[in-house]
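Below is one structure, written out as structure tokens; the observations come after it.
Omission of a single protein chain aside, the complex is shown with its protein chains in their original locations.
First chain written, first letter: the chains are A, B and C, and each begins at residue 1.
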Amino acid sequence: MNRNDIEPRIRESFDRQRLLQTLGARLGRVADGEVEILLAASPQISQQHGFVHAGALAAIADSACGYACLTRMPEDSGVLSVEFKINMLAPALGREFIAKARVIRAGRTISVATADVHAIDDAGASKCVALMQATMMRVEDSPTIRA
Amino acid sequence: MNRNDIEPRIRESFDRQRLLQTLGARLGRVADGEVEILLAASPQISQQHGFVHAGALAAIADSACGYACLTRMPEDSGVLSVEFKINMLAPALGREFIAKARVIRAGRTISVATADVHAIDDAGASKCVALMQATMMRVEDSPTIRA
Amino acid sequence: MNRNDIEPRIRESFDRQRLLQTLGARLGRVADGEVEILLAASPQISQQHGFVHAGALAAIADSACGYACLTRMPEDSGVLSVEFKINMLAPALGREFIAKARVIRAGRTISVATADVHAIDDAGASKCVALMQATMMRVEDSPTIRA
Partner (left out) sequence: MNRNDIEPRIRESFDRQRLLQTLGARLGRVADGEVEILLAASPQISQQHGFVHAGALAAIADSACGYACLTRMPEDSGVLSVEFKINMLAPALGREFIAKARVIRAGRTISVATADVHAIDDAGASKCVALMQATMMRVEDSPTIRA
């Protein structure tokens, strides 16, 4: 797929993801088979110990995996999450979080992607705090399911 | 563990989970080995197709699994998510969502729980839209990790 | 689907699963949405500590999940494992193991099943030692992919 085509389509789709706006996430780099989503730490997304909630990290990693798969699908495609699995590797502490997803296999119906979530601290140091392995399904673009 | 003790502790912990407040979730039933968390549908938690985002369902299911495990842990325990896996079974459409978690195994260090997430429509009909299997770890209660 | 039709089809398919014969597994109960596979304990399927290897339990649970999904698919269907996740809940010790799978959702393309694996000891007592959540895909029956 033409990269000139896919990036605006993903940015337009991202802007419709209201949860990601609610969390304070923004779309980063979009490349062939790779998508990054950033999330600024804030008290609004914490769990009971003050770390960022696993659900917030899962949300950005899941969306990054979906879009990474979408970059390898035909133009008339929408993407749905079939399932994902995420390991929490370290307490989610930091100034900002980056979910970096990449496609592992792009199939006709089923695609698989992985995502690392890195925490960036105030000094700019990066640490991997979560790891996702996700299964995505291509659906034909329709009035209900777009991109 | 004495139920009279654990329910207030979980409610107090829940109130510190700012992400769950941001999403609009509230704690439902707390029983021995079982915890429910409710989430009202709203545009603020949608993904690009207008369904509720998988990350929001994962957040309530993850917290419900953690608290379900906590009901079977000693009094001085905090709980951390090691990992979880969630299947999306149907589009997350409805008026309200309920994550119902129950402990499958309560170990000394590692516990396992599952959660169903049901969507309730305007007529009150219920449909299972997501299924989680989660691994939790007991940590000793400390100033940083409580309940 | 007519149960009179599906059970012989699954038994015939099971007999082609050479790994399951190599492990010493046999097909148990086949019902609408539910399939059981049994495995006798033996030194040949152990891991380094003398317990039954997680891979052997995963093999019977995966096949049981696949067949449980197949009972809800159209007649001309074959089934492939998309992915599975399994938690080991207790050391796999016992005389015999039973993987009991049941369909959670039967979709047009994607189905989801769960399986408990129980260990039966010499006194006949049963204990759940593993829990699987699996995603299966329907493919059209063909000379390469049957049942």
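Here is the rule we go by: contacts are C-beta pairs under 8 Å (C-beta built on N, C-alpha and C of every residue); 3 or more make two chains touch, one makes a residue touch a chain.
From a predicted model like this one, the values you see are computed outputs, not experimental measurements.
Peer 1: Quickly run down the residues of subunit B that touch the omitted chain.
Peer 2: 82-83, 85, 109-110, 112, 135, 137
Peer 1: List every residue of subunit A that touches the chain not included in the displayed model.
Peer 2: Missing-chain contacts on subunit A: residues 85, 87, 89-90, 104-105, 112, 114, 128, 131, 133, 135.
Peer 1: Residues on subunit C that touch the omitted chain in the whole complex?
Peer 2: Residue positions of subunit C that touch the missing chain: 13-14, 16-20, 22-23, 43-50, 52-56, 58-60, 62-63, 78, 80-88, 144-147.
One rule holds in what follows: only the chains that are shown with their structure count from here on.
Peer 1: Between subunit B and subunit C, what's the gap in Å when you average each chain's C-alpha atoms?
Peer 2: Averaging C-alpha atoms per chain gives centres 29 Å apart.
Peer 1: Going by the touch rule set out above, which residues of subunit C reach two or more other chains?
Peer 2: In subunit C, 85, 112, 135 touch at least two other chains.
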